[in-house]
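Before I ask anything, here is the structure I am working with.
All protein chains but one are shown in place.
Which chain is which? They are A, B and C, in the order written, and residues in each are numbered from 1.
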Amino acid sequence: MADKIKAAYLDGAKNLVLSTADRPEIKSDEALVKVKSVGICGSDVMYYRTGGTKKRPITGPYILGHEVSGIVEDKGSDVKNLNIGDRVAVEPGITCGRCQYCKSGKYNLCKDVKFLATPPVDGALVEYISHKADLLYPLPDEISFDEGALVEPSSVAFYSVVKSGLKTAKSSLVLGAGPIGLLVFKMAKLLGSFPIGVVDVDDNRLALAKKLGADFTINVKDREIVKAVYDSGFGDEYDVVFECTGVGSVISSSVFLVKKGGHLSMVGIFDGTAPIRTKEIIDREITITGTYRFSNTFPDVIGLMERGMLEVRSLITHYFSLDEAARAFDIADKRSENCIKIIIRVG
Amino acid sequence: MADKIKAAYLDGAKNLVLSTADRPEIKSDEALVKVKSVGICGSDVMYYRTGGTKKRPITGPYILGHEVSGIVEDKGSDVKNLNIGDRVAVEPGITCGRCQYCKSGKYNLCKDVKFLATPPVDGALVEYISHKADLLYPLPDEISFDEGALVEPSSVAFYSVVKSGLKTAKSSLVLGAGPIGLLVFKMAKLLGSFPIGVVDVDDNRLALAKKLGADFTINVKDREIVKAVYDSGFGDEYDVVFECTGVGSVISSSVFLVKKGGHLSMVGIFDGTAPIRTKEIIDREITITGTYRFSNTFPDVIGLMERGMLEVRSLITHYFSLDEAARAFDIADKRSENCIKIIIRVG
Amino acid sequence: MADKIKAAYLDGAKNLVLSTADRPEIKSDEALVKVKSVGICGSDVMYYRTGGTKKRPITGPYILGHEVSGIVEDKGSDVKNLNIGDRVAVEPGITCGRCQYCKSGKYNLCKDVKFLATPPVDGALVEYISHKADLLYPLPDEISFDEGALVEPSSVAFYSVVKSGLKTAKSSLVLGAGPIGLLVFKMAKLLGSFPIGVVDVDDNRLALAKKLGADFTINVKDREIVKAVYDSGFGDEYDVVFECTGVGSVISSSVFLVKKGGHLSMVGIFDGTAPIRTKEIIDREITITGTYRFSNTFPDVIGLMERGMLEVRSLITHYFSLDEAARAFDIADKRSENCIKIIIRVG
Partner (left out) sequence: MADKIKAAYLDGAKNLVLSTADRPEIKSDEALVKVKSVGICGSDVMYYRTGGTKKRPITGPYILGHEVSGIVEDKGSDVKNLNIGDRVAVEPGITCGRCQYCKSGKYNLCKDVKFLATPPVDGALVEYISHKADLLYPLPDEISFDEGALVEPSSVAFYSVVKSGLKTAKSSLVLGAGPIGLLVFKMAKLLGSFPIGVVDVDDNRLALAKKLGADFTINVKDREIVKAVYDSGFGDEYDVVFECTGVGSVISSSVFLVKKGGHLSMVGIFDGTAPIRTKEIIDREITITGTYRFSNTFPDVIGLMERGMLEVRSLITHYFSLDEAARAFDIADKRSENCIKIIIRVG
């Protein structure tokens, strides 16, 4: 009985229940992490809403959560990079290490990855997880557990901005002011892009973007996005456009907002087909990149947070305990209470 | 009267007539070129068929032709790079030299470009043209006038292949076996790509691709292209896919044929919207580039031809005189007589 | 007489005299610029000190100065990008526009360049110059003439930092805290590099670097530089090292300070041979780039200055009138009075 730990399970669409799990064993290259903070991600909400997808079905009680920080409570015999008691951020994807993608540094493309909270692999809304030690990154004192949980979504943003080739003194437009869009905006600002615009349909989120330093914001609610941007007076086209909405019509519009020779970075996932005028891609010589999760980002993102160069605290609007997980997901699902990033403090 | 020269004019859709033009004057930085060979390009055929587009209307008798070789018969006082009598290939786009694109080497994106046979700028189906001397490239004896006219379409292919980042030992798939697709295939082969597949709906063209060294060819006539490729047994996905058809449904399919981390090069122009599953771009981390015409390619392409590394003679299926231009365009328009590249020998 | 203007001439080593020149004529694509501020560059001082080099002899009274701002007082008939009265920064290199380097965007490598104050081309320590209009960039009100003169040296720094591939969250070490080294440091900071160290032998300059935000500074006077850095406790090796001293022994040491897989950017010019242990370049897989002047930087640098992202005022330690040019060069030559950047206010 002493080995039973508490966990929040998704048991069918929109049904989050508390129950127990076995305390995990650790292998020689793993550490036992007492989970502290877990952020709720859009993909968590998607699984919550659907109860699983055709491609990734959920076949029983299932644990969500992959934005995770915690404390190392035990470690295997081969683990050299960690000490018991270390406060850590958790890189959630365990990859094979042998395939061409792992060997060439693009381990985010490994097809044998086991990624927390990607079915059938359970996530971290549970008191303890075991995890590969070399995917646990010590957090300096300057970074709280809540912020440590956001190293993961910050990595998504960091990776897409680095891969976009956005450079100091070049302009950027961020489509979508959800957590990822706002983090992308912050990264773009960090490396000296200007001007930076943020587009959304939610005045509250746009106000936050403005407060965080966006050069301009455009609310495109009930408006055609290309026309709305053209009419804004802030310029017609941008060196790099970040598509962070995952909305088909916005994706269709995005190619018209990229400058000749510019870059369109696709970050938001849309599970459908978007009609795209590919002649624009040719005539403007646009480069489009899709970015899938991230690779090799945790040390850099932690360094940026440690030095105060990346501030993420302002994105967190709600905190809940593990016992309140159902309510947290209900708010996240409905986007009620002007929520942006919700943190569940597990331990 | 001595100054009147012969020209072929497009006078309304599908109406090509012979008439006269004034012998052009040259400025101090220009040369007078006696036109020898002109290749018929897909865009020439498009203007022939439509009589002009909404974006680029044709408002009177208009001269087509931008794949051009000739002989320098006169030159302006400032011209240092040419001698009278030089056999030359003609780079058709005269750019401003002052905009950010010209200054940064992407002069193909110059918005003030004057490009032969792009309305309202006349083309070269005429006995003489004047042209900026620094856009005329001497042809060595190893290159015939007919081949010299194909430096231009070869540049389109060369540019797209270089920009795709295709590397030795990486695989490629060329969608479309028209002149551009075949030239792209040849360039991919030249730099050591393998295996290289070519896809089309025309057995004749695929037979030529095979004869020129394609590792495999797939006829997708009346078949779903992705399934046809998957069923071919030649592999499912490729490091680089070149979309050279400009057909919407093929463009839609193309993202499914790119390997994870691979590249989709868009070359074929489609004047519509193609439904694209952008989730594939993200999940596979595809990079897509559009390429518009070319820049800085003529010396390299001429060098490749001179040394026999790029053979283009085998793509030419028909030769006509300027007097026969109407018939040449009729064949090109109908794609009859198994035509691939048609040359009009003007002089 | 009305057409005579005032100029400062170098008339043999260390002999700067005031005299007159003819007011320049302008061609159709040129503008007449009333010179306002001119910064003294290290190369100006080198010519002042030597009276000309073997490679670039000076054969008579010669005008120095290529860091220039001014006001457009007249313009040629073809000039569209400027208005009379525009306050402008002057890009000093007039290139041919036709060679492979100009056409491919690397116009800084054009061998036919005419660069202000590079013999035999005169510079701008004169009341008026004529210059190609497309090399004159309007200055917004936020930028003073003194700052506008520093767009040129800032371009040297901007170009080398962009070309080095330095990225957000990566470390950098700047060797040399002269004007270029300090500007390089500022650019590195601007794009989010950390930590950033600055190395010099002058406590005054290092104090300025520290004040401007350097994470650490190391004075290596009378010390072996590699050992001094290793002993500093700030880390042994850096993602990017910028060599801005042009001192042979520092150049020799620089390869030992670059991280495996890192980058060494050579900016400082040394007119001799430096003994280099190339095995370090191989074992550490260092990439070395040399950067020569700059290309395509002025709009970006002006934008950064306009928005307050690049502050250059703090580098200026001295101001003189044109009449005082001799004294200004004497101070610059001797590096006396803790001078860093000296501005001559011509008009």
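The definition used in the following text is that a residue touches a chain if its C-beta (ideal position, glycine included) is under 8 Å from a C-beta of that chain, and two chains touch if they have at least 3 such contacts.
Predicted model, so just to flag it, every value in this text is computed and none were measured.
Undergrad: With the missing chain put back, one of A:20, A:43, A:232 or A:296 would touch it. Which one?
TA: Only one of A:20, A:43, A:232 or A:296 touches the chain omitted from view, namely A:296.
Undergrad: Which of A:11, A:73 or A:134 touches the chain that is not shown?
TA: A:134
Undergrad: Any idea which of B:162, B:269 or B:326 touches the chain not displayed?
TA: Touching the chain that is not displayed is residue B:162.
Undergrad: Kindly state which of the options C:63, C:94, C:174 or C:266 is in contact with the chain not pictured.
TA: The one listed residue touching the chain not shown is C:266.
Undergrad: Can you tell me which of B:191, B:226 or B:326 touches the chain that was removed from the display?
TA: B:191
Undergrad: Name, in rising order, the residues on chain A that touch the hidden chain in the full complex.
TA: Within chain A, the residues that touch the unshown chain are 81, 97-98, 100, 103-107, 134, 295-296, 299.
Undergrad: Under the stated touch rule, tell me which residues of chain B contact the chain that is not displayed.
TA: Missing-chain contacts on chain B: residues 158, 162, 167-170, 187, 190-192, 194, 300-301, 303-304, 307, 309.
Undergrad: By the contact criterion defined above, which parts of chain C meet the unshown chain? Give residue numbers in ascending order.
TA: Residues of chain C in touch with the missing chain: 101, 106, 108-109, 111, 251-252, 260-261, 266-267, 269-292.
Assume only the chains that are shown with their structure count from here on.
Undergrad: Go ahead and note the Å separation of the Cα centroids belonging to chain A and chain C.
TA: It comes to 42 Å between the two C-alpha centres.
Undergrad: Counting in whole Å, what is the centre-to-centre distance of chain B and chain C, each centre being its mean C-alpha position?
TA: 43
Undergrad: Using the touch rule from the top of the page, what residues of chain B touch 2 or more other chains?
TA: Residues 106.
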